[in-house]
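Heads up, one of the protein chains got dropped from this complex, but the rest are sitting where they should.
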Amino acid sequence: MALDKPYLDVPGTTIFDAEQSRKGYWLNQFCTSLMKPENRARFLAGERAYLDQWPMSEQQKLAVLARDLNRCIALGGNIYFLARIGATDGKSFQQMAGSMTGMSEEEYRAMMVAGGRSPEGNRVLGEEGDAQPHNQPQGEASRMFREAGCLARAKNGGA
Amino acid sequence: MALDKPYLDVPGTTIFDAEQSRKGYWLNQFCTSLMKPENRARFLAGERAYLDQWPMSEQQKLAVLARDLNRCIALGGNIYFLARIGATDGKSFQQMAGSMTGMSEEEYRAMMVAGGRSPEGNRVLGEEGDAQPHNQPQGEASRMFREAGCLARAKNGGA
Amino acid sequence: MAKITASVYTSHVPAIGVAIDGGKTAEPYWAPLFAGYEPSKQWIEANRPDVVFLVYNDHATAFNLDLIPTFAIGTGAEFAVADEGWGPRPVPKVVGHPELASHIAQSVIQDDFDLTLVNRMEVDHGLTVPLSLMFGQPEAWPCKVIPFAVNVVQYPVPSGARCFALGQAIRRAVESFDDNLNVQIWGTGGMSHQLQGARAGLINADWDNRFLDRLIADPAGLSKVPHIHYVREAGSEGIELVMWLIARGAMADVAGGPAPTLKHRFYHVPASNTAVGHLILENNV
Partner (left out) sequence: MAKITASVYTSHVPAIGVAIDGGKTAEPYWAPLFAGYEPSKQWIEANRPDVVFLVYNDHATAFNLDLIPTFAIGTGAEFAVADEGWGPRPVPKVVGHPELASHIAQSVIQDDFDLTLVNRMEVDHGLTVPLSLMFGQPEAWPCKVIPFAVNVVQYPVPSGARCFALGQAIRRAVESFDDNLNVQIWGTGGMSHQLQGARAGLINADWDNRFLDRLIADPAGLSKVPHIHYVREAGSEGIELVMWLIARGAMADVAGGPAPTLKHRFYHVPASNTAVGHLILENNV
């Protein structure tokens, strides 16, 4: 029988295991290249051209170009590798982490100063916490997003 | 109390442990550089100049220039690293190993074809085998060496 | 004879390094955190180690996906400070202790721990931020440092029990070194934090404080907690806390000696995304 993966039911969380690592190998190695200042400069000077030198999937390249870290992680990226992209953009770990929640930078920072995200309702998929899939995205953006969704559904006759 | 080194009393044998490794670090890393064909060519084109690019001791450099593998090993070299020098010279492992015994290439090869060196008398320092320090060098060369020594001693009045 | 005199535990949040390097330690956001390390600076001034055996994890810096050691010990003479993407931190290079490091490696490998020996690597915030927190901003670090990197990035990471047993082997190794050396062992990383996904920013102060309680009083029991508990309760990056068990395993009481003295305990939220925990335990032998 296959090895146990007891970590698949934690909401909003991807454990970087051998399977993710295989999927994300070139994405992560591209990120490693950004540890050299000359590579950071070359990447910023022409992102698409720089990415095209790596045997990454098109999806991975688009996720990098969009700075969509959640998508990067779904495609095998690991946050410590992906942080090289943020560093290249001059972003902090807090800005990067916050960007994955849908919250604005200010909202995320305020959540942290207030003691951080509670584990309540966020331990197992299917509970009611703010990190559960059905509660995404979070923050002010989400209210706008949901309202837009409602309007759209209303327009389409409620489908 | 310090860690046990039970391998210090084996005649004609240097175990490559952390202490040897520290001593031979740059000597061995120089050898590693010879895994690239362009470095082999550069080394052969100017051995001293190539060696001077490495923070090796003068003794280590002289031992390399002399292709004295026993001396290289005493100075921290390890045979698998030193083999890169032999490879650069187009020598086989048998030629390299034989060169450390004092035997000629033919003598060493003949010993191997006849079943190799016996372990008898060669297990512990102070026995009477052919690998013991007081029986060096080995082979035809040694007889000439000893005769030359006798002549020299006779000339100097037996000192 | 070399002796492990104390163990120090601390988070190693990169933003703390940024705050120190940028002269922001007195700002309202940071002042309470750095105040918590003032007693530690005084303590270490009075209890200067010859060598710190510093357990940390590399954050995809020295090791990328080409090669991932579970346990790597730095046996080199010195270690440069890495450029993690923002340029290298303006801190002194790290000077190793090759003789003691090789001695420990030899001893624990013979004790069935399958280390990777590393003579050349760059060290990242995981190693340098704890040094900055304890020693401030000196021209040169006031002691030698043996970097000991643990894989907590790609699963499977070593279990808490394995880490705790390794600490015990390290203690035996240090005590069989002939020179008189005052050695401290530091366990770094954690406490609760998650840097990814919709659950980023998770902090579990209750769990963290119970972890501190048990690390002091029941480390053997604590070492049996499976990884999944760390992930669920302390966030995906909270798994770094297994490294504290290496330092704790090296204390005298685990080998039947007297209990250590708690010299300092501190807990603060937040530093960037992370809860900061800190302990100093002194051996009484």
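For reference, chains read A, B and C in written order, and residue numbers begin at 1 within each chain.
Operating definition for what follows: contacts are C-beta pairs under 8 Å (C-beta built on N, C-alpha and C of every residue); 3 or more make two chains touch, one makes a residue touch a chain.
The model shown is predicted, which means the values in this text are computed figures rather than measured ones.
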Omitted chain's touching partners, listed by label: A, B, C
Residue among C:T25, C:T116, C:S176 or C:N209 that touches the chain left out of view: C:T116
Interface with the undisplayed chain - residues on subunit A: 1-3, 17-19, 21-22, 25
Touching residues on subunit B - with respect to the absent chain: 6-7, 10-18, 21, 25, 28-29, 31-32, 34-37, 40, 69-70, 73, 78-81, 83-84, 86-88, 90, 92-94, 96-98, 100-102, 108, 111-113, 115-119, 122-124, 130-133, 135-138
Missing-chain contacts mapped onto subunit C: 65-72, 105-106, 109-110, 112-121, 154-156, 158-159, 162
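Methods note: only the chains that are shown with their structure count from here on.
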Distance from the mean Cα position of subunit C to that of subunit B, given in whole angstrom: 43
Chain centre separation in whole Å, for subunit C relative to subunit A (CA means): 28
Between subunit B and subunit A, distance of the C-alpha-averaged centres to the nearest whole Å: 57
Set of subunit C residues in contact with two or more other chains: none
In subunit A, residues with contacts to at least two other chains: none
